[in-house]
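Missing here: one protein chain of the complex. Every other protein chain is in place.
So, chain A:
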Amino acid sequence: MWLVLCDAEDRAAHWAAAGLRERGLDPLELVDAGTLTRTERSTHRIEEERGRGEDRTEPEPSGDDAADGDRAGFELTLPDGRDLASDAVHGVVNRLTFAPLHHLRFASYADTAYAMAEWDALVLSWLQCLAPVTVNRPSPLGLSGTLRSPAEWTVLAAAAGLAVSPLRLTDDIPDEPPTDRSPARTLVVLGDDVYGVHDGESLDGLSPACLRLARSAEADLLGIRLEPDAHARHGARFAGATLLPDLRIAGAAMLDGLHAYLTRLPARSR
């Protein structure tokens, strides 16, 4: 089974799921965050040692090639009747941002905060079971990878070799965020490839720095916004990064690359 995990309104994820199905990933299930948190039944186990989970109903992973993550797994029954078992997942496109609890009612703010923390912690641990076959891998600072402030991204981008703009950290109350009218371009890094840039374009010269940035951010998939700057090397400077790029900007090439990337991930039960 292949999975696309996303928020309900993530059109790029729906587009990617359709494109990956067309390219032969079957069965591929798209599961939105709100469905995950309304499971009919969920079981998540972390075993002491391989094979010690004696009340498991599923067979133990076999063979020496079983990933380390096999000692932790989950089985979920979704509200629409679909079953998800971590052992059966070959690869995941992970674009989850949070665990929504709109379907629950709480007596107090404290109970709401507690339930949100509990569900976020549980979904993070589920995702960690799939981390070896997941793009992007989860982080405790973000279900789809580590969320960073603009200053943190700026430092990483500068270290990777991209031109950056200076910024200030102050305790001033921020004004309304300015409307972004800059003609920025977004490049998408996936593994060792950069999408959204054409051969011969001056931006192509920034590809190595973009790859370094994605690696230092520990992101397999990263969108990098670049704005024109005639004074910067290769004519552009860093304007931001996202772990949830709009994959549609790179079209069919992006889908081909994503398909190839997922099918090259370490085999679990395939």
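Here is the rule we use: contacts are C-beta pairs under 8 Å (C-beta built on N, C-alpha and C of every residue); 3 or more make two chains touch, one makes a residue touch a chain; residues count from 1.
Following the convention adopted for this analysis, contacts and distances are computed from a predicted model.
Asker: Leaving aside the chains on screen, match the unshown one to its UniProt name from "Xanthine dehydrogenase family protein molybdopterin-binding subunit", "Glutathione synthase", "Urea ABC transporter permease subunit UrtB" or "Oxidoreductase".
Answerer: "Glutathione synthase"
Asker: Which of these, A:Ala8, A:Leu141 or A:Ala253, touches the one chain of the complex that we don't see?
Answerer: From the options A:Ala8, A:Leu141 or A:Ala253, the contact with the absent chain belongs to A:Leu141.
Asker: Using the document's definition of touch, tell me which of A:Ala8, A:Ile46 or A:Ala253 contacts the absent chain.
Answerer: Of these options, the touching residue for the absent chain is A:Ile46.
Asker: Touching the absent chain: which residues on chain A qualify?
Answerer: 39, 41-49, 52-55, 68-69, 71-72, 104, 113-115, 117-122, 124-125, 128-129, 138-141, 146, 148-149, 151-152, 154-155, 158-159, 164, 166-174
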